[in-house]
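A single protein chain has been omitted; all remaining protein chains appear in their positions.
Going in written order, the chains are labelled A, B, C and D, and every chain counts its residues from 1.
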Amino acid sequence: MDKASLIGLVLGIGAVLGGQALEGGSLHSIMQFTAAFIVFGGTFGAVFLSFPLENVIGGFKDLKTVIKEPPQDPSKIIQQITQYANKARKEGILSLEKETKTVDDPFLSKALTMAVDGVEPHLIREAMETELAYLDEHGKISAKVFLAAGGYAPTIGILGAVLGLIHVMENLNDPSKLGAGIAVAFVATVYGVGSANLLFLPMATKLQVRHRHQMIVKEMILEGIVAVSTGENPRLIEEKLNSFLPEIQKLKQGKKK
Amino acid sequence: MDKASLIGLVLGIGAVLGGQALEGGSLHSIMQFTAAFIVFGGTFGAVFLSFPLENVIGGFKDLKTVIKEPPQDPSKIIQQITQYANKARKEGILSLEKETKTVDDPFLSKALTMAVDGVEPHLIREAMETELAYLDEHGKISAKVFLAAGGYAPTIGILGAVLGLIHVMENLNDPSKLGAGIAVAFVATVYGVGSANLLFLPMATKLQVRHRHQMIVKEMILEGIVAVSTGENPRLIEEKLNSFLPEIQKLKQGKKK
Amino acid sequence: MDKASLIGLVLGIGAVLGGQALEGGSLHSIMQFTAAFIVFGGTFGAVFLSFPLENVIGGFKDLKTVIKEPPQDPSKIIQQITQYANKARKEGILSLEKETKTVDDPFLSKALTMAVDGVEPHLIREAMETELAYLDEHGKISAKVFLAAGGYAPTIGILGAVLGLIHVMENLNDPSKLGAGIAVAFVATVYGVGSANLLFLPMATKLQVRHRHQMIVKEMILEGIVAVSTGENPRLIEEKLNSFLPEIQKLKQGKKK
Amino acid sequence: MDKASLIGLVLGIGAVLGGQALEGGSLHSIMQFTAAFIVFGGTFGAVFLSFPLENVIGGFKDLKTVIKEPPQDPSKIIQQITQYANKARKEGILSLEKETKTVDDPFLSKALTMAVDGVEPHLIREAMETELAYLDEHGKISAKVFLAAGGYAPTIGILGAVLGLIHVMENLNDPSKLGAGIAVAFVATVYGVGSANLLFLPMATKLQVRHRHQMIVKEMILEGIVAVSTGENPRLIEEKLNSFLPEIQKLKQGKKK
Partner (left out) sequence: MDKASLIGLVLGIGAVLGGQALEGGSLHSIMQFTAAFIVFGGTFGAVFLSFPLENVIGGFKDLKTVIKEPPQDPSKIIQQITQYANKARKEGILSLEKETKTVDDPFLSKALTMAVDGVEPHLIREAMETELAYLDEHGKISAKVFLAAGGYAPTIGILGAVLGLIHVMENLNDPSKLGAGIAVAFVATVYGVGSANLLFLPMATKLQVRHRHQMIVKEMILEGIVAVSTGENPRLIEEKLNSFLPEIQKLKQGKKK
């Protein structure tokens, strides 16, 4: 569970709703179906026109990682690769063939298979770096979807506001409708600016952070397997891989570099 | 047919028009010839001044790919290149001469011809990478045209609004004209912000995605033909090319990497 | 003559003036000497403070290329270099000495001279790439001047508007002046936003496109002369250089790649 | 103590509060709990949703370096590395083993240990450059946290203002509440724009500057230890490392390059 995401969602939306209550306004006055229809319909219309269907669906699926951190534990993977290095040293790299089948991570599995197949280290690196580059490009798309939504929403909110103001202006000779009408128009701005800054853009940023974490783990795996395939000293491999963990992570493990 | 584009167009424009109807406004009040004349005339004036005529025409021609996905199927091309690799292994690379004439894709055709002509693999790579770089630069222009339109439209919309407001201000001593006049002025803002965020910018983004897909296919072709010309193992070539397909695509084919 | 630039200028400015006329406003009401004085004086003041005098003058001189495309024809240069390649093959590279003096383009002349002088191909490439990098940097300045003008103009327009509004506010107890005064203030916004989006930014973009075209021709010349100096097959050189022409250009020549 | 940070904080916030006093306004009128609740609750909600908890906490911890410059003195480190070079020349690189344990900086310690262990210079460079790249990425996060806060705050401020205006509009038939209500709404704008431009963005910039200083010191250490491990002339090493100090720093030391 990503505590920061939960705190962020509750704090952000709570601040706006709570502020509204503190001012003595009713929730009712910022619940406006028409405004929501324009802003969210327009925003997602723009998002669907911007990206292929699979990317939009993939983006929404990835949203669960904003709340629930994926379980991958880099220090466990370091331990695993160090074990491979030890086994390869003692029993030869072919002894790792069994491991290639039990490994969960497809990237680790593919790299390990190449190493067991006796592919030369620099060719493993080359092939896995190409794979890495495309995984990186592909993995960034979900964040881009919400970045785009965060870009469209405020302007569509302004569009909704202007539409509301046009309506107000046409009824200007009926002053009693003036204030309420403008209020309605402003709700579209609240939806556009609020959804972008309290939801879409922060979620896009967290998706980027998550994706980068996954890429660092993959870069670490790549360095590790290349080192295993060159028969490097297991202790040196462990040390090298540890430098991939950011310092804060190291502190958690009670080690001091 | 790109479903997302259709959904996006209908949802985006429908949300704005539907929202207008829900508020009790008539469509008539957001149909304004003068505002359209200023906003779209100004925007396309700026676009024509920004780009050569061929680029603008090319941009509009490419718009059809926003709605109708080009038919290129990467997994079919992988299959094709794997067949070349098999044939080249068994009957020699010269046996592929016939294939160079039946190939549709000019990029694949050119690379294959070089391979059949016995050009060295690293020279094929070099020549095709230069070709790739220029194709990439050229292919990005259509998206740039609509990106520019999406940048100009909202500001020209504001220009139209200000022009409208000037007109209103001059007739300020006739209060009955005030509201309606401002409403007219706001329609220019709606056109500018709406066309940019519901049409131009999303279309530019989809054109970028489409172009990138085409480039990845070409990068895959390049790797494939270079591998064929070095006489690599056909099974390894197929595996290498598959890593070009994003994971979502792989899942579609019922494979799990 | 660049048709798109002419269309763009007429369409853009025509849309604004025509829209004003359609609304029943007089041209007179958007002709305001004071507003023009503030906006264009301020904008060019900022531009002169931003760039050295030669860059600003050079920028204005380059404006003619926005309207009148420079005559350089890449397919003619390809033909020329192919002839050099043929002659060098038959009569030796020294036979090209005469050509170095008749060539117009200084970049082609310099590269050819190095080739005739027997400088090694990789040294020609190195020297000409350095030259290319500086030509590229230098050639981008004119576009930057108008990009800067397009950045300053709208904000100076707002400055003019605020100055006007200050004036209006001071005369607030004379309501008859209110509307006309605000109208005057808005004209500054029209000048700032209009000049940036209908002139400065589009002209900067076209200057960038023109400059990039010139650079591609120079990159092509560089590849061509290096190939001539290594004694490559003239037919292969022609083919290599043709890949520099964007596909649209090729279609014009009635060829299909 | 970073004098500029203190001056900046006092000057920036003092200018706003002092200006308010000079205008004859009371501090009370810009102290608004509801506005603060919306703006800072919303901003930090967005920040928590954007980044993992450790990054946000790390960002706040790093804030102390904005006020209190970290003590690292590059010229002392140059002196230290020059001593290592001298000792390594006279007594062999193994004589530095004792130093690896007394060194504070973990980066210097790690590089020195590799040198003492006899790792080849180009492998030391490679390993430490990988370490450097990840330290760089990790060290930039704190600045990013405040950059994000500086991006969210003004828009959340506008959100608060619009919420306030909605409230005002609903009470429009009670003109006595009009002015005070709008004033309340504007305070949210002041909090959003003010906190972003007087606190978050400047602090993010200073964190970036601090981080870059630390990275330059690490780049210098890397060059120094690689030079020590290749047995370079200590005087040349000192000279090389001195070129890492910006010129202003050199002037402080009373040297002239």
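Following the convention adopted for this analysis, a residue touches a chain if its C-beta (ideal position, glycine included) is under 8 Å from a C-beta of that chain, and two chains touch if they have at least 3 such contacts.
What you are looking at is a predicted structure, and each value in this text was computed from that prediction instead of being measured.
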Contact set of the excluded chain (shown chains only): C, D
Candidates C:7, C:158 or C:216 - the one touching the absent chain: C:158
Touch with the omitted chain, as defined above, among D:9, D:36 or D:172: D:9
Touching residues on subunit D - with respect to the absent chain: 2-5, 7-16, 18-20, 22-25, 29-30, 66, 154, 176, 178-180, 182-183, 186-187, 189-190, 193-194, 196-199, 201-203, 205-206, 209, 216, 223, 240, 243-244, 246-248, 256-257
Subunit C, residues in touch with the chain not shown (by the definition above): 33-35, 37-42, 44-56, 58, 106, 110, 127, 130-131, 134-135, 138, 148, 151-152, 155-156, 158-160, 162-167, 169-173, 184
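Note that in this section only the chains that are shown with their structure count from here on.
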Partner chains that subunit A and subunit D have in common: none
Clusters that remain linked by touching, subunit A excluded: B, C | D
Proportion of interface numbers common to subunit B and subunit C (over half same, under half different): different
Length of the line joining the C-alpha centres of subunit B and subunit D, rounded to whole Å: 40
Separation of mean Cα positions, subunit C and subunit B [Å, integer]: 25
Touch-based graph of the chains, sorted into line, ring, star, complete or other: line
